[in-house]
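Only one protein chain is missing from this complex, and each of the others stays in its spot.
Letters A and B mark the chains as written, and numbering starts fresh at 1 in each.
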Amino acid sequence: MNRLVGGIFNFADRLQMTTLDQRLKRSQVISANIANSETPGYRALGYDFEQQLASLAHLDQQVPIKVTNPEHFRNAFTTKDGNIEPDVYVRPTESVGQDGNTVDVDEEMAKMAKNQILYRSSVEMLNRKIGILKYAINGGR
Amino acid sequence: MTNITGSFSQQILNTLRDMQTEARSLSGGGAGKETKSGESFADHLHQSLNEVNAANVKADKMGMELSTGKTGNIHETMLATTQAELSFNLMVQIRNKALEAYNDIMRMPV
Partner (left out) sequence: MSFFKAMDISSSGLAAQRLRMNVLSANLANAQSTRGDDGGPYRRRDVVFSAVPTGNRFDDFLNDAAGGGGAQLRKVEVVNIHKDQKAPRRVFDPGNPDADANGYVEMPNIQVMTEMVNMIAATRAFEANATALNDAKQMAMKALDIGR
């Protein structure tokens, strides 16, 4: 029965599901940065996944959506990563504090807020999609 | 502000009037009868199917663009999603009414 329900999510939905996982990981990286904002010698870390998702979704080109394959995110329904491999990297930065710390707390807080907003937006879009499906399953009654 | 509200409720009224026209013409005869607006009900349903599909595709695309950081347009994305949802609901209701009308006709003794 899970395969039946899993099949009605299309590529865009699976992308949103994958995004949820990635945003969670990013929020962990940002929390680590904020926690270590006073640690001497700590280099701020970054976590990027959006460009890879965008190229998987062919958003850079004019290819219509129905050409992209939902199988690219085969594991998105079971909350694994699918086919993207984002990495945690040391963010290159110009301003280094006196103790070798490169964390800018205000920038990290703003990144955290942005991440949270985008997380909520992915959740909301999945909710809407699920609402539409429920409406269809119930026949509009 | 009154202008915006006025045109929105005007749109809803127009949509409801169209549906009313369709329902009246349907209960008056067979399924293929031409309505005042010049289309059959089947055409109307087909057209709304296409619109629903287009709205869904657009909402999906905007959602993906928001999540991958191509745009920061939250409110436009949410509006597109709402539009997709509402047009889908409207189409389902049209289908239900058509089904009801068909059943009514089949139950007629003649």
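Note that in this section a contact is a pair of C-beta atoms (placed from the backbone, for glycine too) under 8 Å apart; a residue touches a chain by one contact, two chains touch by 3 or more.
Since we're looking at a predicted model, the values are computed, not measured.
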{"item": "Contact partner of the left-out chain, one of B:Leu16, B:Ala42 or B:Leu79", "value": "B:Leu79"}
{"item": "Touching residues (missing chain, whole complex) on chain A", "value": "104-107, 109-110, 113-114, 117, 120-121, 124, 128"}
{"item": "Positions on chain B where the hidden chain makes contact", "value": "71-75, 78-79, 81-82, 85-86"}
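Just so it is clear, only the chains that are shown with their structure count from here on.
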{"item": "For the chain B and chain A complex, residues of the former touching the latter", "value": "57, 60-61, 63-70, 74, 77-78, 81-82, 84-85, 88-89, 92-93, 95-96"}
{"item": "Residue ranges of chain A in contact with chain B within the complex", "value": "10-13, 15-16, 19, 50-51, 53-54, 57, 59, 64-65, 117-118, 121-122, 124-125, 128, 131-132, 135-136, 139-141"}
